[in-house]
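As you look at this complex, bear in mind that one protein chain is not there, while each of the others sits in place.
Which chain is which? They are A and B, in the order written, and residues in each are numbered from 1.
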Amino acid sequence: MTFVTTRTDTGPLLDGATGKWEVVIGMEVHAQVLSKAKLFSGASAEFGAEPNAHVSFVDAAMPGMLPVINRYCVEQAVRTGLGLKAKINKRSTFDRKNYFYPDLPAGYQISQYKDPVVGEGVVIVDMPGGKSIPVGIERLHLEQDAGKSLHDQHPDESYVDLNRAGVALMEIVSKPDLRSSEEAAAYLKKLRAIVRYLGTCDGNMDEGSMRADVNVSVRKPGGPLGTRCEIKNVNSMRFVAAAVEYEARRQIDIIEGGGTIKQETRLFDSKKGETRSMRSKEEAHDYRYFPDPDLLPLEFDDAFVARVKASLPELPDDKKERFVRDFGLSPYDAGVLIAERESADFFEQVAKGRDAKLAANWVINELFGRLNKEDKSIAESPVSAAALGSIVSMISDNTISGKIAKDVFEIAWTEGGDPAAIVEKRGLKQVTDMGAIETAVDKVIAANPQKVEQAKAKPSMAGWFVGQVMKETGGKANPQAVNELVMKKLGL
Amino acid sequence: MSDLTGLTIAEARDGLKKKAFSAKELTEAHIKAMEKARVLNAFVTETPDIARAGAAEADKRLAAGAARPLEGIPLGIKDLFCTKGVLTTAGSHILDGFKPPYESTVSNNLFNDGAVMLGKLNMDEFAMGSSNETSYYKPVINPWRRKGSNTPLVPGGSSGGSSASVAARLVMGATGTDTGGSIRQPAAVTGIAGIKPTYGRCSRWGIVAFASSLDQAGPMARTVKDCAILLKSMASHDPLDSTSVDLPVPDYEAAMTGNIKGLRVGIPKEYRIDGMPAEIEALWRQGIQWLKDAGAETVDVSLPHTKYALPAYYIVAPAEASSNLARYDGVRFGLRVPGKDITSMYENTRAAGFGREVQRRILIGTYVLSAGYYDAYYIKAQKLRTLIARDFEEAYKKCDVLLTPTAPGPAFGIGEKSDDPIAMYLNDVFTVTVNLAGLPGISVPAGLSSEGLPLGLQLIGKAFDEATLFRVGEVIEKAAGVTPRPQAWWEA
Partner (left out) sequence: MSVDKDTVRRVARLARLAFPEERLEPMAKELNTILAWVEQLNEVDTSKVEPMTSVVTMSLKMRDDVVTDGARAEAVVQNAPLGEDNYFAVPKVVE
């Protein structure tokens, strides 16, 4: 199928020997519905089981077996469609896609070809640098996953395990609206965030719950679309970017070398960082789609759609907008916080009733930085939202300085414990007693007459005195108060 | 106990209840008859041990006064129904050795009601045929012979093992399936009754699929009442079949009041086809008179698209079959013929496993679904189906039931029509419209041809109005007189 791009601007360009090139990318993302049972059978959809243990006679396409659809999967597809701001088709049909392959037991995949459950929608992709790109969604349809062939168990046999066969997938097809490897990866990231917000897919790319087929072509800017190649089953954001980079360069080189691009299906070899032609897909296919006579059309009414809509959570874009509007965050910070629903929730807990901007700084810089460094997820954070909130509160009410707060955070991270108790127990409270501060200032001035003279000539030296006073007070003095007092005493 | 095999199901049920004979005696009599009639080749698999175990259980229940509706009734099961642990072949080489680990819903319903299985009945391969000559297990011989002739005749098809075994008194009743006439046409040419219920009345779960939108299971027995008794047990709402309807199954026997006064019987003028044998025409007129005599009125109706039913059928049925039969690939069950790679293994297995007619239909089906031909053939045929269904809707505004001949002629000789596929397909000319529209149709034995061969009349009903077919069918049956019975030449 060829889809029309909705993109009107020119994206980033690549350099070639003959000038600039534009890369045109469309993606088909397969997202596994987070359901207990398969799309058309009662076998478990859970990942990882003994060979053929999650298989019903329906999944194995035994003679006389018939599909019955899982209502929950239908609802999740509609839910996802609404999350993609897409048109929900109240009548859709299931078609058979016919081809022979050992991991496709029936010799056909039940999919939706002509009339998918979800029609056109849009995903806003935020690029670093603040640019937002609307990427058109062509459709979302429900279909069965295939089984798995293992090729390395036996010298001349492949082994077939049907545990995945029949698991419900949502195939989300974009319009060819992406223009660079970064955009492609960012699109996938955003799509993942949306389905994870919705709870319709766990987005686990390692287990194959989400994987992308990437269609890549190149053209001279503004020129007609080039011939595309489809890179199958790319299973990480990084690989999507790498596959696009490689493939675009390969195509440019071929064309500039006087060759032409052959439309084909390719495989991304993540070890070599290359794409190569897929031998098993070389044969021209004729899928002979027709409506599956074992199933009736899938129909629902407005009330059903309204009910699903009413149950939608706040989605990333809306959350971002609210964070900017209500918390006064920068769009960039808001974008970082909402990327994962868990992070956004964590932030909101930290920010609740506190200085939101300060909270955002702490979550993004201290917490995320630390989590990243230790390769931990937010759920694994040793510092809870309540604990971080308490730190933010103590900064705001001048109980501790920002510097001390970092120490407190460090203690809470490594040793655990309630930050307020840590501050209390270790006597880290900020000194706000002006008398004590004055004593310290006097002491430093008295001990450094030479520096006092220098400071009078060069007022920026005052900072040195502030530093000394802070040292004297073990960092607990209110830096603002120290500064004012130092200036006054030095007569600056 | 003389001639237990000559009893009807209704009579046997009463005899068992009255302890006139035991289930064991009834079953033994049928096992003996089955063994003596092997020359008819009606069975692919005889299951006397299962039958004896069933009879023993039945006698226990009868003694305890806990008889179920079909307690101890010996039946044959068409080899298209998957029977747990018992070889199920669909008349095909490709299902060599296949023992399903499950029981079809329909056969399960029968056994749960106390029926006893004598064996699996021969049939046209994958139910594709009208003469039982396409079976891998060789043709079934019709127990009927032309007056003064020993020429072996076909028992009709595809449920030819069913029709022959019921007519020859080897079983009291049998299951059949009807995709284009495969219950009614064999019933007609062997002098028994058979009904194709409304699509959705009997579950298709566990029945090897031929053409999913047309296939429907139904009973074959020597009387209309026996068919009513059997259908009551076979029919059910099955949550495992998306096309099985959730409607109560009426008490068909109770509906057989014999009263058809004021009933409007439609006579479709388009069924008066060119070249229809005079004796078929005469039989039809006779049927009209019988119904009038019983107080019904007849109305002329038009089903203008009748002549397109057969060609439409020969697009839709092969198309669905080509897809349904893709699962026979040598991987999970049945025959495997090795090849140098996976593709040649598929090709060798399927070439060796499928017979000529099945291959022909797979090719037609694959062709009409292939790119560029789908609209011209498949969609066109499905549009014709809409028109054919509409014809019936119009007709039923003027009448309650339709009367037509069942088949264009009596049983023919083995080999007589096998060279000309279209001549063979014409056997279904009166029955196939009913499948395309999903309606119920019954064939009732109505007389003998000049050569002494049975002929049948067909009644076509409104959707889910099988009760009327039984009521009217019994009127014809009674008017026609004695139930025809072939000479048991095979016992000589």
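Basically, contacts are C-beta pairs under 8 Å (C-beta built on N, C-alpha and C of every residue); 3 or more make two chains touch, one makes a residue touch a chain.
Everything numeric in this text was worked out from a predicted model, so none of it was measured.
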*Check the whole complex and report which displayed chains the hidden chain contacts.*
A, B
*Write down which of A:123, A:295 or A:308 is the residue touching the left-out chain.*
A:295
*In the full complex, which of A:37, A:88 or A:329 touches the chain missing from this view?*
A:37
_Selected residue (touches chain absent from view) among B:98, B:252 or B:430_ = B:98
*Of the listed residues B:312, B:467 or B:480, which contacts the missing chain in the full complex?*
B:312
*Write down which of A:26, A:102 or A:389 is the residue touching the left-out chain.*
A:102
_Sites on chain B contacted by the missing partner chain, in the whole complex_ = 97-101, 198-200, 213, 239, 242-246, 305, 307-308, 311-312, 314-315, 322, 326, 329-336, 338-348, 350-351, 354, 359-360, 362-364, 366-367, 370, 373, 376-377, 379-387, 389, 421-422, 436-438, 463
*List the residues of chain A that touch the chain left out of this view.*
35-37, 41-44, 50-58, 60, 68-74, 93, 100, 102, 149-151, 153-162, 267, 278-280, 286, 288, 291, 293, 295-299
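The rule is simple: only the chains that are shown with their structure count from here on.
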*Any idea which chain B residues touch chain A in the complex?*
81-82, 88, 90, 95, 98, 100-102, 104, 204-209, 211-213, 239-243, 319-320, 322-323, 325-327, 329, 331-333, 342-343, 346, 366, 369-371, 374, 378
*If you look only at chain A, which of its residues touch chain B in the complex?*
57, 60-69, 96, 98, 100, 102, 105-108, 158, 160, 286, 288-290, 292-296
